[in-house]
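Every protein chain of the complex appears in place save one, which is left out.
Right, chain A next:
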Amino acid sequence: MNTTAPMIEIAAVNKWYGAGFQVLKNCSLSVRRGEVVVVCGPSGSGKSTLIKCVNGLEPVNDGTIKVDGAAVTDPSTKLPSLRAKVGMVFQHFELFPHMNVLENLCIGQEKVLKRGASEARAKAQALLERVGMTAHSHKYPGQLSGGQQQRIAIARALAMDPIAMLFDEPTSALDPEMITEVLDVMVSLAQEGMTMMVVTHEMGFARKVADRVVFMDRGEIVEDTQKQRFFEDPQSDRAKLFLSKILSH
């Protein structure tokens, strides 16, 4: 595979909900290998929908999306095997509530990647240590705090050895004191060179590790710039307004 080719390539994507409402308008965006791209914008701007299109959880009506050279939008592409290579973290964690932490981390490894039980378990233990959750391996998701659940969710995605990670508002459902523990894990991932596409309002995270910031509004990608430029000199009025609102205090 050509290493200079983008890991995620979104080209001229359009998407409608029903007949009338267009959620994505001619969106194009690419994420290179090892790059961290933060996608922000007001609620309803289509950013969550866009990231769900990347691994085909949401279908698009028009345009193409490629991940590591494979076209997600091509009906002949086998989505399960493509998704197994791309980790995703959700706003509401979505751990499997009927499985304990260890089982949550092993199920994909065993059933999708066909790893043996002991290999999966060893991998899970290593990841639990990495996210600081070793002591909780036999608890059920319902017994954990939001921040703990989200760290497990990140570990579950990492257990599949993904080539890229998608984060869909990973801290939006968390109490303020739990946001840092999740962001710390994400920052270390970014610093290790993981390719990441992150939908978030955490501008501190963007400043710290993002390579680029993409600003969306009403289904359009309004800005796609280096982070320095986005924070210091946003070009569009809509981005200026957005920044003034979320950075005012």
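As a working rule, a contact is a pair of C-beta atoms (placed from the backbone, for glycine too) under 8 Å apart; a residue touches a chain by one contact, two chains touch by 3 or more; residues count from 1.
By our rule, contacts and distances are computed from a predicted model.
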| item | value |
| --- | --- |
| Candidate names "ABC-type polar amino acid transport system, ATPase component", "AzlD domain-containing protein", "Sarcosine oxidase, alpha subunit family protein" or "Glutamate/aspartate import permease protein GltK"; UniProt protein name, chain not shown | "Glutamate/aspartate import permease protein GltK" |
| Among A:A11, A:A84, A:I163 or A:L243, the residue in touch with the chain that has been omitted | A:A84 |
| Selected residue (touches chain absent from view) among A:D68, A:E94, A:D184 or A:E220 | A:E94 |
| Candidates A:P75, A:G142 or A:P176 - the one touching the absent chain | A:G142 |
| Residue ranges of chain A at the interface with the undisplayed chain | 52, 55, 57, 79-88, 90, 92, 94-100, 107-108, 111-113, 139-140, 142-143, 156-157, 160 |
